[in-house]
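Note that one protein chain of the assembly has been removed; the remaining protein chains are unaltered in position.
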Amino acid sequence: MNYTKKLMIFLNVTLLVTAMQFSGFVQAEEKKPYVPKKMDIYEGFPDWYNSVFKDNVGLKEGAGLFKDYYKPLKMQMYFSPLRHYEPPTVMDHTLFIEKERRDLCIRCHEGINTGAVEDWRRSAHFNPRKSGIIARKTKIIEGAIGKEIVSVDCFDCHVDTEKKQIRLPSAEECSECHERQVREFNSEKDHGRPNHIQAWEANVLVPWYPEAYRRGWLAGNGGCDMCHGISDKCDPCHTRHTFSAAEARRPQACMSCHMGPDHPDAESYGESKHGVIYEMEEERYNFDKPLAHVLVGEEYRTPTCQFCHMYQGGGRFTHNFVSKGIWRMGTVPPSNIEYKSSLKDYPYGINIIAPKIDIHSEENLDKRDKWIELCSNCHSPRFADTYLEQLDDFMFQAFGLTDDAQKIIDDLIADDILYPSSQNRDIYPLGDKLAELLPASLIGDGVWNAFKKTGGKVPVIGPILGVYALFYQGENNPTHIETSYAKMWFWYKLQGYKGFAHAQQDIMWWWGQSPMLQELGNIQSEAMRMRREAAIEQALGSKVSHRQGGGSESHQPLTKKVGEFLQFFSVNE
Amino acid sequence: MNYTKKLMIFLNVTLLVTAMQFSGFVQAEEKKPYVPKKMDIYEGFPDWYNSVFKDNVGLKEGAGLFKDYYKPLKMQMYFSPLRHYEPPTVMDHTLFIEKERRDLCIRCHEGINTGAVEDWRRSAHFNPRKSGIIARKTKIIEGAIGKEIVSVDCFDCHVDTEKKQIRLPSAEECSECHERQVREFNSEKDHGRPNHIQAWEANVLVPWYPEAYRRGWLAGNGGCDMCHGISDKCDPCHTRHTFSAAEARRPQACMSCHMGPDHPDAESYGESKHGVIYEMEEERYNFDKPLAHVLVGEEYRTPTCQFCHMYQGGGRFTHNFVSKGIWRMGTVPPSNIEYKSSLKDYPYGINIIAPKIDIHSEENLDKRDKWIELCSNCHSPRFADTYLEQLDDFMFQAFGLTDDAQKIIDDLIADDILYPSSQNRDIYPLGDKLAELLPASLIGDGVWNAFKKTGGKVPVIGPILGVYALFYQGENNPTHIETSYAKMWFWYKLQGYKGFAHAQQDIMWWWGQSPMLQELGNIQSEAMRMRREAAIEQALGSKVSHRQGGGSESHQPLTKKVGEFLQFFSVNE
Partner (left out) sequence: MNYTKKLMIFLNVTLLVTAMQFSGFVQAEEKKPYVPKKMDIYEGFPDWYNSVFKDNVGLKEGAGLFKDYYKPLKMQMYFSPLRHYEPPTVMDHTLFIEKERRDLCIRCHEGINTGAVEDWRRSAHFNPRKSGIIARKTKIIEGAIGKEIVSVDCFDCHVDTEKKQIRLPSAEECSECHERQVREFNSEKDHGRPNHIQAWEANVLVPWYPEAYRRGWLAGNGGCDMCHGISDKCDPCHTRHTFSAAEARRPQACMSCHMGPDHPDAESYGESKHGVIYEMEEERYNFDKPLAHVLVGEEYRTPTCQFCHMYQGGGRFTHNFVSKGIWRMGTVPPSNIEYKSSLKDYPYGINIIAPKIDIHSEENLDKRDKWIELCSNCHSPRFADTYLEQLDDFMFQAFGLTDDAQKIIDDLIADDILYPSSQNRDIYPLGDKLAELLPASLIGDGVWNAFKKTGGKVPVIGPILGVYALFYQGENNPTHIETSYAKMWFWYKLQGYKGFAHAQQDIMWWWGQSPMLQELGNIQSEAMRMRREAAIEQALGSKVSHRQGGGSESHQPLTKKVGEFLQFFSVNE
């Protein structure tokens, strides 16, 4: 018999009996219940947001606009509890909840989940006066919620007293005491994506997610869920059950998510001089202090992730990590350079993705000033300003190379050389459903019509829609040249970007600029070969059986098609 | 003149003289010699094992079934001392050994190998009562071996008193005092490969090893030797000359071997939340304590490699790391999914490699229960169970993608499109000798016949035999499409596997699932191009000089051929 089942039956019996024995005492201790107030984590979001992202549906349906097109992986009840948690069924905790038997949680779980309980015992939740600074914070919280806090125990977070059931706490439960932090976190939405509060969108709102489900690959996407669940959880940074602010102030707190091709932050910071000095002098960094009180130089010799990215200017730090983001994730083309390829028309009338970024907008210049203010803690303002300018130049050049590559593929498609053509390959992920699922107002008339007419058989390349090449593989969609291009603008450009931004020169060059050039060469070679082969087939005429279907409108890249469509209707966004 | 020689001559002279001066005193101290008992490290292995893996042959021949087909690299005397060590010849230590001049070792080597001697001075070997816990362990050992231990010195480990020569100790020498540990280590064999005790097999028993020797590349394989030497040595984990148990309990002890494409354990654990918390709170982990006594939560906030993988259930920990392995290395196809490609027939009647794994066998369900028991130290059993189920789903899907890729190449071979054909390329590594060297009873009649008939010119792809693509490059064998496939199922699948298993989501996705999809796309593109080119040549008829040799039986993939052979003879394994 399975261990879990055995354990559970044992517990059921033992504990229910125990509970009954003690219930006499408990009933005498009746008191006026404290009713906590909690924040709506999606406060300020559009109306439809709660119904597709928040309202708990357990594991019955998904989240977002494609919620009916995939069933969540079971683990999502832990990664995205607000929407997907289902209370445990192996053991009925109702009686303990009704009697408010706080004492019993520990009694059992101490033996089962010793580590979790020990963590909690080390936490400020167990001892809200464990240090001077924590006592002061507790005092403030007590004032705000109007209640004395002796300790915060299992019951407070894990019990839904209304529904009388076990819950997995989300940021909303945390907001009962830590409202300011959750409100700051919510404020990230005001600065556009990417951000943490909307991270779950980028996970499930992309068509390759439900497509992966349709093809039976969703477990493979489980990796996405683990990070993107940060939308409604606090414990990715303040790990359970210590929930330590000091821990969350350490660079390592960010690193298990912020690594890899799309945001090599751990690597680029960790191996930069900033990171290396942190590693060498770690014990001198005072993580118990709130960031605003840190003595620069004395307590932090170099900045941490948090010190730079939580900084709001004027000496203020909040739980908003994106307010100073200029290039953001590095994937959106800047409006400040000229494009030769169909990148000219980006974002092709699509309203759901951000338009080109004006790096020199007033707003971005203000952000830059805050960066210079920050860097000037140690460096000269001129040094900081020059460095940031060179970072911009790098990014302009990287988008220039991206443009070169996109032009090569644009031309292949326009000349009906890309092999196989969009007609002779698999659809764009969920391409057969997109026009049905997404209103033209969201994805633009041009794109909507293209998908509608072809059932998803449109060639799509480049930022952002073309990133599917790294997340999906249909039959011959994408082909090698498109994957190579996707790696160029997404994977390697982002390595170069973060290498530059975090001053890790080797990552900047060797995992960034150099492989971008290598992929460009590969794209050239691949395009040249496709042209050579097409010319051979041309010369052979009808003798070759493997010819493409005849050239047609749908062979034009989505980008070009949309551009023309927009021009035609004089749509101006 | 070479430094080594100069040094040795100096030492020879000085020491021999010194030795003579002291010899008078020593002869007086005669005592009854203590005769240590040591374990046969390959106890319980098949009869032929000792003669090809254990019996010391110095550097004269190799190990395993191909022992006559390669000469070991000189470094193997250190990596695999049991079989390959040769005593030093530059200086004759016989006199010191005969006189049992233990005191003289240090006298010289202290000056030559200061670091080694200092390490020893910090060890429990130098001071077997250096702490309470070590004193207790020493007491137990003394009881077991029937001898008081004042100290364990150079002489005890490095001198073969029978042969009167210097030896490099192997695990067998360690077993004189630490028999339980070596016996536990030996017990890994009972759970199948991969394991530590048979690691040397996976190094030298693969045909690309002697083939590398034949082609003059063996130094390039030197990297393999360094890790795989763990078969008969204890110091890969308990590094010399401190041989510390505390050191071997730290995750870092595993990491210089357990990293890289085939088992990215260091990366995936190190960058997971478990690993990151260990990194941040390292000083709180009490490594002096035996694992069974560790207070979870208090002394280890997160698990270490050792804590999970040495766990045997029921609170017991031993030196057997593989007893809970379900998916093992992640390379053996599961029997739980349907295959479209020739993976259907895996392992093709080969008895030397493991058959498909039934993930849901009773034995594997028992292992799973032990995992759940372990994870429940901190997590809920439901969390653990769900996570492990999702890991299985990931692996099933990954093998599904593997199957898709293998089908593409199977079809290319069956249609005589793979270019060049097996006839027109180099042999499978050592393919010309395999039928001669390995009995049909080991590799199955089908495979044996295929190799026999073609002299090794058979197309081989996929797990496990096809992994040669990452270890060998003959002329056009493998070609790009096969290497791409090998990277897909071996390199990237294993990244995804360990990323998932160790809860490092970025590795799971970005170094696992995503590149698997990318390679699948690459394989599709490459297959498509081969078909296009073949069609062109077909259309051109006899005009093209570079045509393949005519289609023939040997063009069928080994896997298909074997399948048919087995069917034909109704061989059922």
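So that you can tell them apart, the chains are marked A and B in the order they are listed, and the count of residues begins at 1 in each.
We take it that a contact is a pair of C-beta atoms (placed from the backbone, for glycine too) under 8 Å apart; a residue touches a chain by one contact, two chains touch by 3 or more.
Just so we're clear, the structure is a prediction, and the values are computed from it rather than from any experiment.
When the missing chain is restored to the complex, the residue among A:Ile359, A:Cys378 or A:Ala414 that touches it is A:Cys378. Here the missing chain is touched by one residue of B:Gly44, B:Gly222, B:Pro290 or B:Gly315, and it is B:Gly222.
Chain B residues in contact with the hidden partner, per the touch definition given at the top, are 2-4, 7-8, 73-75, 77-78, 88, 90, 112-119, 121, 216-217, 219-227, 239, 242, 247, 250, 252-253, 255-257, 259-262, 266, 419-420, 469-473, 475-476, 478-481, 483, 487, 533, 536-537, 540, 543-546.
By the touch rule set out above, chain A reaches the unshown chain at residues 271-273, 275-277, 279-280, 295-298, 300-302, 365, 369-370, 372-373, 376-383, 385-387, 389-390, 393-394, 396-398, 400-401, 496, 499-500, 503-514, 516-518, 520-522, 524-526, 528-529, 531-533, 535-536, 538-540.
Going forward, only the chains that are shown with their structure count from here on.
Averaging Cα coordinates per chain places chain A and chain B 37 Å apart.
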